[in-house]
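What you see is the complex with one protein chain gone and the rest in place.
What follows is chain A.
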């Protein structure tokens, strides 16, 4: 892949996405990025396989009515896994609704990851336990939370960076621009990873953005920008790691594709062609890394089978955990609205108790 710009922390992104592996898994010569260590690559592979299996399992659970809805990230595993495994334990992740694979990669219990979609409660996990902010549904709002969080860490003298995930559509929201501007002015240690999967529900990039790339949007805010091949997990991992360690803000645009529809409720054939999907299947992030690892002797048949078995076991545990009826207590409705429940809510809780008696 042609490269026209050195990877020093310039504001302008390269014209071509940075990469380490070609789509057939052969390494890119003279890539400005450093290839992650072998053990990291092997782990990236394992987590992508598990993540993908988790994703198909979650989609299956929507068909059984166990989940109200599920936004698949199939095809985006390199972004989800590559970025999360670049985080240091003390760093924080600020994900969106699409980033369930990022959450399980971070170690959040899969059942707790899916609580929101299960209808049990709005959030299943403890953000502080995993250093993962609440999954965000209103677009782009999490960018500001990440900037505030990282700035607070800086004020407290802590070496903590924040990784915020967002989609291509979310870059059009005002909050993205305010967040980039705040991060630029404050030099906050925040990595904005835009997973450009081509569409915001049905709206293509051509109707979303007029800049040469989404990464270019960092320039106006003084935020160093990187364009990366989002289906190349080694490259995503390398640029996110470097950005997290830079101590300041970075905007990364990762070019990728969501293979499934926006959610299980969406009909993607209305806005994109099967040829387009096929072309992207040909750039599959898991296949690509497998080809490379195999060529290097880091992945053999036995290892591949072991990872597949582990993914299968993971999916089985997800099924088992979600094949139960969640019955949140109606009394929970009045809990945690305020630190202490005010009188009018206690009265309403009493009314509901009476109705239920």
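Rule of thumb we're sticking to: contacts are C-beta pairs under 8 Å (C-beta built on N, C-alpha and C of every residue); 3 or more make two chains touch, one makes a residue touch a chain; residues count from 1.
Definition applied: contacts and distances are computed from a predicted model.
With the options "Response regulator", "EfeO-type cupredoxin-like domain-containing protein", "RNA polymerase sigma-70 factor (ECF subfamily)" or "Pyruvate dehydrogenase E1 component beta subunit" in hand, the undepicted chain maps to the protein name "Pyruvate dehydrogenase E1 component beta subunit" (source: UniProt).
Only one of the listed residues, A:48, A:104, A:117 or A:147, touches the absent chain: A:147. Checked against the hidden chain, the listed residues A:63, A:122 or A:353 yield one contact partner: A:122. Even with one chain removed from view, chain A keeps its contact list with that chain: residues 121-123, 126-128, 133-134, 138, 141, 143-153, 155-156, 162, 174-175, 178-179, 181-182, 185, 332, 335-339, 342-344.
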